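Below: the structure, in structure tokens.
One chain of protein is taken out of this complex; the other chains stay put.
Order of writing sets the chain letters: A and B. Residues in each chain are counted from 1.
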Amino acid sequence: MIDLIIALIKVVGIWSFTLGVAAVMTWVERRGAALIQDRPGPNRAGLFGILQPVCDGIKLFTKENIVPEKADKVLFNLGPIMFAIPAFSAFAVIPFGDRIIIGGKEILLQISNIDIGFLYIVALGSLAVYGVIIGGWGSNNKYSILGGLRSTAQLISYEVPWGLALLGVVLVYGTFNLREIALAQQGTFLGILPNWGVFHQPLGFILFMVAAYAEANRVPFDLPEAESEIVSGYHTEYGSMKLGVYLFGEYVNITTLSALTVTFYFGSWHLPYINMASFLGDGTIIYGIASFLIFCLKVSFFLWLFVWVRWTVPRFRYDQVMKLGWKSLIPLALFNLFITTLFIQIKYYIGG
Amino acid sequence: MAKPVVEKKYSFLDSIYLFEILKGMVLTMRHFMFNFFASFRPGPHTIPTTWQYPEDRREISPIFRGEHMLMLDEQGRELCVGCGMCAKICPAKCITVEMAKVKEGEESKYAGKTHCKNFNIDLLRCIFCGFCEETCPKSAIELGQGYELSRFTKEECQLGKERLLKNYHWAKKNNKLKPKKVEAEQPKDKKE
Partner (left out) sequence: MNNINLDEYIKVNIGPSHPAMHGTLRVIAWTDGETVMHCDPEIGYLHRGVEKLGESFTYHQFIPLTDRMNYCSAINSNVAYEAAVEKLMGVEIPLKAQLIRTIMCELARIADHQVCVGILGVDLGAFTPFFYLIIQREEIYEIFEWYNGARLTNTFGRIGGVENDLPADFDARWKELKPNLFKSIDETDKLLTHNRIWMDRTIGVSAFSPEDALNWGFTGPCLRACGVKRDLRKDEPYYQYANFKFDVPVGKNGDVFDRYMIRMQEMHESIKIIDQAYEMYKQLPPDAPLMAKVPKIIKPPVGEVYSSHETPNGELGFYIKSDGTDKPYRIKVRPPCYMIYQAFPELVQGEMIADLVACLSSLNVIAGELDR
């Protein structure tokens, strides 16, 4: 019973946390873009405009819910749901802190510590494409279907280098369990560097980041919603909160991807060179909170990176995205995998 | 009619994407940092490129071509004689003037022997070219600095005589009349 309550608290907590992060991200995006572009951005609602997401939310909720007459009603309504569910669910296996021990009961700061966390993430990543294609198809609009098709091709193509790049990490740490991957990143690597995935897999990290940007439909891979070409892509016909769900889903996706980056490549909740568990005591509440905060700090950097890159680079063209994916990223990812296995084998023979 | 085939030649640094993108990111970050710290400074106009409109207004050129006004001279007499030159020159044909003789006993109100009984400017038609101001022999009509021209009804966009005089009084009160072009006109007179 207590297990169930704890799980429920964790689910609700993480769900509202990601939702909150997504909401704040809309503000960060607008404000960050504005400051990069020499303008102040939203600064009227609340201090520095921090209440802007609330206003936007109210606006989206109170708008009329329009379904185009010739749209496929079922698919049109299903699209946003199909888009949002995988985005939210992916967070279930990501460890967002170490553990807290209360009265001899171990509480992992992770909703579900499953052994095939990696496969779960990859599987849910593939599901996101259904929301986009269903929305694009159901709208019965040429721009939407173009956006949906672009998105499908792009997501399916970039799934491959994304997964292959992550496989390198899995090979290094020898586990599919995300918590164990996170735990393994403590200590130092080669004596000087933190034992983080990025130092084991520098090429893999770059490939993963590039593929992550494509997975999240962000600039420079925002072709599915390329505003100047196909209006808004798959959500052209959407309005009201359905559009809001799409937009929120995008930010939740970004949050998930940033959390994954941190988990796989940046030592999750570990500080470099400092063993916090021995410092604050393993399992104390303060340690749990500290590890969570460090995790958040790292995630927020990658969230900011998404915004920062978006307002710096132009957009790819559809065929160039495909070319980059299949001709550059996948060979490089395979090469990375090959090198990794080679090193592991050498290490195996030397170290026994 | 075949399109020429263009060979793409990239240097190595160009071809690996990341180098130039990182350079661009450094540039955008520089802008971000500058504006980020600027936005903490007190005052409304801290980021130098944006004006927080209703509170914080841009300086308008003294010869700005905005909402019209009918001028009075120093004694507070109406300068307009109702000759209709402005109506004639107006490319948008938005001015209607009705001339009337000055009645006895009202000479102190008007500068000339005639005056305009009605003067109407249709703001919906006006294109703010400033020709009326330039052609007026008495410098009686001027385009002022008012730029908030949205109105709720069509009737409000018809600037009658009262409204035009009101604009003048507002401009005089706020010291927003145009500088007199005395210096510019003097050499012309000498040549003639």
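Simple rule for what comes next: a residue touches a chain if its C-beta (ideal position, glycine included) is under 8 Å from a C-beta of that chain, and two chains touch if they have at least 3 such contacts.
What you are looking at is a predicted structure, and each value in this text was computed from that prediction instead of being measured.
A.B. asks: Could you tell which one of A:K73, A:K105, A:K142 or A:K327 touches the chain left off the display?
C.D. replies: Per the contact definition at the top, the residue touching the missing chain is A:K142.
A.B. asks: Touching the hidden chain in the complete assembly: which of B:I21, B:A38, B:M99 or B:L165 does that?
C.D. replies: Residue touching the absent chain, from the options given: B:I21.
A.B. asks: Pick from B:H45, B:R65, B:K138 or B:K166: which residue touches the chain that isn't shown?
C.D. replies: B:R65
A.B. asks: Tell me which of B:K3, B:R41, B:K113 or B:K173 is the one touching the absent chain.
C.D. replies: Checking the options B:K3, B:R41, B:K113 or B:K173, the one contacting the hidden chain is B:K3.
A.B. asks: Touching the missing chain, which residues of chain B?
C.D. replies: So the residues of chain B touching the missing chain come out as 1, 3-6, 8, 10, 13-17, 20-21, 23-24, 27-28, 31, 49, 60-61, 63-65, 89, 91-92, 127-131, 134, 143, 184, 187.
A.B. asks: Please give every residue of chain A in contact with the chain that is not shown.
C.D. replies: 33, 36-39, 142-143, 146, 150, 219-220, 222-223, 226-231, 311-320
Note that only the chains that are shown with their structure count from here on.
A.B. asks: Rounded to the nearest whole Å, what is the centre-to-centre distance of chain A and chain B, using the mean of the C-alpha atoms as each centre?
C.D. replies: From the centre of chain A to the centre of chain B is 50 Å.
A.B. asks: Which part of chain A faces chain B closely enough to touch in the complex?
C.D. replies: Against chain B, chain A makes touches at 32, 34-40, 43, 48, 206, 308-309, 311-313.
A.B. asks: Along chain B, where are the residues that touch chain A in the complex?
C.D. replies: Residue positions touching the partner: 18, 21, 24-25, 27-29, 31-32, 35-36, 39, 46-50, 52.
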